[in-house]
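These notes are about the structure you will find just below.
With one protein chain removed, the remaining protein chains of the complex are shown where they sit.
For clarity, chains are labelled A, B and C in written order, and residue numbers in each chain start from 1.
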Amino acid sequence: MIGCEISTRTFDLGTRIVQVVDVSGFLDAHTSSQLENTLNSLVEAGDYNLILDLKGLDYINSASLGLLMGIAKRVRPQGGDIRLVNLSEKINKIISVLGFSKVLKLFDQTKEALTSFK
Amino acid sequence: MIGCEISTRTFDLGTRIVQVVDVSGFLDAHTSSQLENTLNSLVEAGDYNLILDLKGLDYINSASLGLLMGIAKRVRPQGGDIRLVNLSEKINKIISVLGFSKVLKLFDQTKEALTSFK
Amino acid sequence: MVEGKIFLKTPGETVYLALIRKVIAEIAKRVGFPEEEVARIEMAVDEACTNVIEHSYRTEDEMGTGYEWRREDEVDRPVELRVKINREKISISLTDRGRGFDPSQVEPDLEKYLASVSMGSLGIYVIKTFMDEVRYSHEPAAGNVLRMVKYFKT
Partner (left out) sequence: MVEGKIFLKTPGETVYLALIRKVIAEIAKRVGFPEEEVARIEMAVDEACTNVIEHSYRTEDEMGTGYEWRREDEVDRPVELRVKINREKISISLTDRGRGFDPSQVEPDLEKYLASVSMGSLGIYVIKTFMDEVRYSHEPAAGNVLRMVKYFKT
């Protein structure tokens, strides 16, 4: 795979609908607009419960992290959130060291993240 | 791991002793002399039954392939041989396309290569 | 690879960032930085190159019209990376011939950033957080040079 691949899965939890966005490849200045478009469309369509599954993501740049924090700020007042799962050790450390884990909620597994929305 | 790692295992088949040389990393002009030294020492010590286990080898250059063919030429008159096992798809194709599989015997597994020496 | 200089030049386009990261990560790994530090050096350089492409090489005109490249100028917008290794450190110089920018003008403050509504200015925060030294200079002949240094032991 070259660049970045993004797809969306929908989970109906009964009480809520959660959209899981799978991202693999890398998110840099060349590819991050793809994620921006996907997330903006979801939020505009009223989907405020979001999980970003980063299994298979090699790299994430600061603009993409900024984008995620921007999305969090938009959906939280609506009772929603954006939660990150399946981060590689590498990306987990980067996010923590930069202090972004203070804002972005990280989970080990999709299940946990889904449950957290109930 | 940076460069190339080489180690040797000895198998006593009853009728013969076979030396299995494990190579991982890459064999290029920077590292191939390591393999050359190992193989020369074995042949000089009278070890003519050799298996090269290339599991974990990313790259092999023409000089290393030439070295292996040179060793084959030295040990075959002594009733020995050098046999290659666990080649990645990538290295297998390179060796075949270049025509070196006419000279070097390739096996899928160490077991098969060991049996072939009996 | 104890001492040495490596030079890499690509067009100033985001499609080359992946290659630049690969090169930097490979060098950092081979000179012996642990994985964690490799990831940080890789990210700092990616952010610095992104800034050159998205800010230094973007004309006022382009900024007004939706950030479109003038393709015919591409050849005049190279990203040049010089990597120097010695026993104590890796030095990475990024040269561009665009508008230029001194990052010491910006004092990134994550708390403030997180509290604010605006996005942006995270790149310089990353570069300053992950590298040991960051220095900018402008020389008419050479262009804008951003020099980033990382020591082997910190």
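Methods note: a contact is a pair of C-beta atoms (placed from the backbone, for glycine too) under 8 Å apart; a residue touches a chain by one contact, two chains touch by 3 or more.
Since the model is a prediction, treat every value here as computed from it, not as a measurement.
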* Structure fact -> Where chain C meets the left-out chain, the residues are 1, 4-11, 13, 15-16, 18-19, 22-23, 26-27, 30, 75
* Structure fact -> chain B positions in touch with the non-displayed chain are 3, 26, 28-30, 59, 61-63, 65-67, 69-70, 73, 90, 93-94, 97-99, 102-103
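As a convention for this text, only the chains that are shown with their structure count from here on.
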* How far is the middle of chain A from the middle of chain C, if each middle is the mean of its Cα atoms, in Å? -> 26
* Asked: Between chain A and chain B, what's the gap in Å when you average each chain's C-alpha atoms?
  -> 48
* **Separation of chain B from chain C, taking each centre as the mean of its C-alpha atoms, in whole Å** => 44
* To do: Would you please write down the residue numbers of chain B that are in contact with two or more other chains?
  => none
* Asked: Can you list the residues of chain C that touch 2 or more other chains?
  -> none
